[in-house]
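Below you'll find the structure, written out as structure tokens, and then a few comments.
Shown here: the complex without one of its protein chains, the others still in place.
Note that the chains take the letters A, B and C in the order they are written out, and that residue 1 is the start of every chain.
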Amino acid sequence: MPYEFDKLHEECGVFGILDSKGENVANTIYYGLCALQHRGQESAGIAVCNTEGPLGNLLCHKNMGLVNEIFSPDILSELTGNIGIGHVRYSTTGESTIKNAQPIAINYFKGTLALVHNGNITNMEELKNSLQENGAIFHSTTDSEIITYQIALERTKTNSIEEAVYETTRKIKGGFALIIMSPQKMIGVRDPYGLKPLCLGKKNGSYILASESCALNAVGAEFVRDILPGEIITIQKNDIKNNYALCNQTHTHCIFEYIYFARLDSTIDGINIYDARVHAGEALAKSYPVEADLVVGVPDSGIAAAMGYAKQSHIPYGIAFQKNSYVGRTFIKPTQNERETAVQIKLNVIPSTVKEKRIILIDDSIVRGTTISKLIIMLKKAGAKEVHVRISSPPFLYPCYYGTDVPSNHLLIASKHTNEEICEQIGADSLGYLNIDDFKVMVGNLPLCKACFDQQYPVI
Amino acid sequence: MPYEFDKLHEECGVFGILDSKGENVANTIYYGLCALQHRGQESAGIAVCNTEGPLGNLLCHKNMGLVNEIFSPDILSELTGNIGIGHVRYSTTGESTIKNAQPIAINYFKGTLALVHNGNITNMEELKNSLQENGAIFHSTTDSEIITYQIALERTKTNSIEEAVYETTRKIKGGFALIIMSPQKMIGVRDPYGLKPLCLGKKNGSYILASESCALNAVGAEFVRDILPGEIITIQKNDIKNNYALCNQTHTHCIFEYIYFARLDSTIDGINIYDARVHAGEALAKSYPVEADLVVGVPDSGIAAAMGYAKQSHIPYGIAFQKNSYVGRTFIKPTQNERETAVQIKLNVIPSTVKEKRIILIDDSIVRGTTISKLIIMLKKAGAKEVHVRISSPPFLYPCYYGTDVPSNHLLIASKHTNEEICEQIGADSLGYLNIDDFKVMVGNLPLCKACFDQQYPVI
Amino acid sequence: MPYEFDKLHEECGVFGILDSKGENVANTIYYGLCALQHRGQESAGIAVCNTEGPLGNLLCHKNMGLVNEIFSPDILSELTGNIGIGHVRYSTTGESTIKNAQPIAINYFKGTLALVHNGNITNMEELKNSLQENGAIFHSTTDSEIITYQIALERTKTNSIEEAVYETTRKIKGGFALIIMSPQKMIGVRDPYGLKPLCLGKKNGSYILASESCALNAVGAEFVRDILPGEIITIQKNDIKNNYALCNQTHTHCIFEYIYFARLDSTIDGINIYDARVHAGEALAKSYPVEADLVVGVPDSGIAAAMGYAKQSHIPYGIAFQKNSYVGRTFIKPTQNERETAVQIKLNVIPSTVKEKRIILIDDSIVRGTTISKLIIMLKKAGAKEVHVRISSPPFLYPCYYGTDVPSNHLLIASKHTNEEICEQIGADSLGYLNIDDFKVMVGNLPLCKACFDQQYPVI
Partner (left out) sequence: MPYEFDKLHEECGVFGILDSKGENVANTIYYGLCALQHRGQESAGIAVCNTEGPLGNLLCHKNMGLVNEIFSPDILSELTGNIGIGHVRYSTTGESTIKNAQPIAINYFKGTLALVHNGNITNMEELKNSLQENGAIFHSTTDSEIITYQIALERTKTNSIEEAVYETTRKIKGGFALIIMSPQKMIGVRDPYGLKPLCLGKKNGSYILASESCALNAVGAEFVRDILPGEIITIQKNDIKNNYALCNQTHTHCIFEYIYFARLDSTIDGINIYDARVHAGEALAKSYPVEADLVVGVPDSGIAAAMGYAKQSHIPYGIAFQKNSYVGRTFIKPTQNERETAVQIKLNVIPSTVKEKRIILIDDSIVRGTTISKLIIMLKKAGAKEVHVRISSPPFLYPCYYGTDVPSNHLLIASKHTNEEICEQIGADSLGYLNIDDFKVMVGNLPLCKACFDQQYPVI
């Protein structure tokens, strides 16, 4: 999709449920994945088991596409089982293939195992080599398969699947949220730094694990708590066990969940996403005030921060862009010699809002700079007198090793240009980025990984 | 789609273009129809001719679905021609069939003719009977085919296609915007009351007709003017002719274009849609003030009015609902015994916005009342202390005969209940509808058809 | 499809049924059309009515593709009605479009009417002009629509649909088999020369009309008789009426039905197709004997004649080619620089059959000559010492005006070359065509149209 292209991308969303009353869970996973779809639109999958079923019962369906394209009523009705996990995945074009879709579902000496994974393992090569030297055979190119294999290997040396998960978690580095399903148990794991989110909910007799609380709301479940960084939670029919051995005090939650990835209606580690973004807008207004007539946000990423900026600055908030929500993935992009741009088809200026006005335009980040410059041209063509750009995050400079897909360095506008140069290049009348210190306004004292801005990687 | 179901529906959008330099127009029509997609999502079609081509050259492709689902690059590239028209259509389930899709394209004694139509003809039966008595043979059940046949019949008695269109327009009653394409000419017609919108744009050597100005913007064209009520405009390669013989002073523009149908970024008959809706919100705030903490709108139909209400009342504006834009038409609706509701999957409350707050909830209209009552339940469950509903239109009471699809009377909540009863039934703490007199705040002195509110039908 | 390309093509097959007990007929039409699929593979359609239903009840579904691709159980179950007609259609690429698919189903002043048509009207332009001058508006480019319109026009001047059909039949010239369905009646028509086949069957309370008797067998019906040339048969719930007014003694049945079009298991006008082709082979053996070791046929068109040749000549019959029946329409044809040819993928030589043998290769006709020459190369490469070609029809020289699709004259190998030249060009060791006088061996005294061989057109 045209203008989403110029954004960073989260890799995945995960969802798991165990229904102790024995009811089928595939439909609930479907709705949960729909609510997590913003975390990945490339492929999706669901695997289910029956806790009372015979050894080896496991059903899995995954494919390329959106959740509502992949799953028909027929397919869902065949996925019978009262325990299940689901996944939505984003990936860059090169790796875009069905064999990398999740859940990973395997048969091994202890029966069946399925896993979904959000994040990235930094010592993947080391683990992969060690596994391959022991004869491991991989069918995909994902670190998720490596984790699954490591768990299966550890299972040979341990007495339970949760111990095997513990031993594996001890050995993997990076940012990750995992849900592992053996036929009787659902195990949730969050990396010791808390880089990736994972929370627990409940609904009647079911326990649910999900990347974001919005997925709990979507299925009518109640939020219980966030999984602790380093926690391993094992959910069985009549029993929840927690292993806190890997928990420590060094937490570094990913700031980009608050800036852009998570949905407005989620709460992660105690912070409301909507509030965090509004506060970022307020901080921007304090640091980079400007005389203007209207504050507008880029839909949908800049809307909440724009409302914060407006509130703080007492400059009216307005809607400058109409979004065309009917333009899907099969949309034909205009060629170069057609005057229309893909951005213009997706977002159109509302002329009466901006005409003769001095506009403050808010977005969450600038990656390549291509979209924001087109929007500024559109605003000026529609009669805006000035366009002042305010970005609710600092300049994005460094790669992420924990699962966020970042274009290569030379494509990042901030890595090659000063703010003045960027301002000129995108055609803005002024430009202000959120100060890195203002993250505390967004998320209070929550410890953060902000390595993409300051190169301080918590773990490599 | 779940919650759009509880809305009124416009029947259609039309788009036409003649490129005097001879370039192919199918791609431009495609982008124009994408921008008009909100006016009809059931079927779409494009017909093109070559003004320099041999007699009878006409290519047409239409199908069920969204514009970007129907047209592939291959199909568009086969639609060669420098004059063309396009259509998007909504219709109720019963009539939903490919044979009713438009454009209507025919062969008759004078060659080929194609037509697209937005609106409804009230004397359709009379015309149909008269045509059938003369031997006319119909392939569809649409009034669009009747108009096309009438034009063909009139062509036998006149010297030009524009005269035939004039004679036909004289005979048809109702609300309509038509674009007729003969191989050399594109003719636009608007009903004498101006019930349906139609505007003219230009771009390089092309002239464009479209239901809304947003389609002109989307293709990079310049807005020239609205077609006058009763005007017949004939566009040829080197020439524009206007026939004003049917124009009169009694104009009654459809108020629902301003309330809900048109896109925020369009301007129709001099009125900005966005401004009109903001003004409606302001008027509501004056008429139905209430002490509260937050004004929120139902996405996307109530957003602009909510901003107006907030502005006027000085109560902060906020975002209460996260919309899931990934849930498409193949989405599986939850069954009754699943706790999730379809509304909840499409719209989720942002809890931190509404918790402990007294909420003013704005929407454009209440049709059945099912959606608004679910939203109120969701808000209260998320902690809202009070929910005061304000509707930016009067109670909807009467059917429309000009092309708006209205559920049968007994399904309209306002036709059976007092405001107090509705308020109680939907679970609101208070309810206020826009006063019919406040339309002047929305659209100034623009003469209106507001028959769905006051039963004053301009033409039957 | 590769090698079928080098064949003449029948245009269509028709099927109709009226069930007097009121049962749904769509499934029976489906099976009947499957049995007629060899007569047209481009598009297919079914229209049904309910004889007891309200005025205007008519349901029609048609699309591009094979019968079993177009109709799903869901679609068939929606086509409710106890009277119905169906059609399969072949057409050359240029005219291949959904709007030319049949049945033609219309609404006119007398209600609904549907028609299926096999054949071609030679005075189509004249009729079309006359209709257009009266204001007729066409949606397709088929003569079938013209006939339908003419019937509707005649209905204005007559007291019944069967009279209108009679008046229309009087006016149209050419070869045709029609089935017309009004909501209460099914009317079958065969052209006065009997150029196109049509037969009557019955099954329990149902009467059936079909292009070939194989379709009666396929649905478990009993063959009653062939419709007479010029006969108009009107079938109602409790009544069959026959109009013989247009019958005369000059019959000219299409010889190509016997040579190639009809299915081996059909009987048309008293002649078994299988027998006719075997007899043709016998006649060939008498006229063009040759010393050889094996007689083989080109699958499937030459098999029966090959068996006749073998029987007469006492040379053993064998199978030289394995046909690949899994290669469907989506098959990717090899490019020029791939050594494999499309013919080779569809038909492969069985080497042990032909090695060191003198082969007599039988086919029904030579159109372009491309396929036969490839087969001869394949046979020789597999070790055949000699290949003697015998064709069970005379050289094909002249166009057909009655509905057979013939390539333009310059593509017909026989129109430019002597038999000797053809023999050399295709690489055969000898070549013999059936003598035109031997048609009597095939079909006895049955009067024939053999204009494609002798230019004696019965009607133009």
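Following the convention adopted for this analysis, contacts are C-beta pairs under 8 Å (C-beta built on N, C-alpha and C of every residue); 3 or more make two chains touch, one makes a residue touch a chain.
All figures in this text were calculated on a predicted structure; none of them were measured in a lab.
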Omitted chain's touching partners, listed by label: A, C
Options C:N82, C:T122, C:N217 or C:T404, residue touching the unrepresented chain: C:N217
Options C:A304, C:A384, C:C400 or C:I413, residue touching the unrepresented chain: C:A304
Touching the absent chain when the full complex is considered, from C:N238, C:S325, C:S408 or C:N445: C:S325
Where the unshown chain meets chain C, residue by residue: 27-28, 30-31, 34-35, 37-38, 41, 66-69, 71-73, 76, 203, 214, 217-220, 263-265, 267, 272, 274-275, 300, 303-304, 307, 311, 316-319, 321-322, 324-328, 330-332, 334, 338-340, 344-345, 348-353
Touch residues of chain A, complete complex, unshown partner: 105-109, 129, 132-141, 148-149, 152-153, 156
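Here is the rule we go by: only the chains that are shown with their structure count from here on.
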Where chain A and chain B overlap in contact partners, by chain label: none
Interface residue overlap between copies chain B and chain C, same or different (over half shared): same
Chain A on chain C, rotation in degrees - Cα superposition, rounded to nearest 5: 180
Between chain B and chain A, distance of the C-alpha-averaged centres to the nearest whole Å: 36
Rounded Å distance, chain A centre to chain C centre (Cα mean): 60
Chain B and chain C, separation of their C-alpha mean positions in angstrom: 49
Sequence positions of chain B contacting 2 or more other chains: none
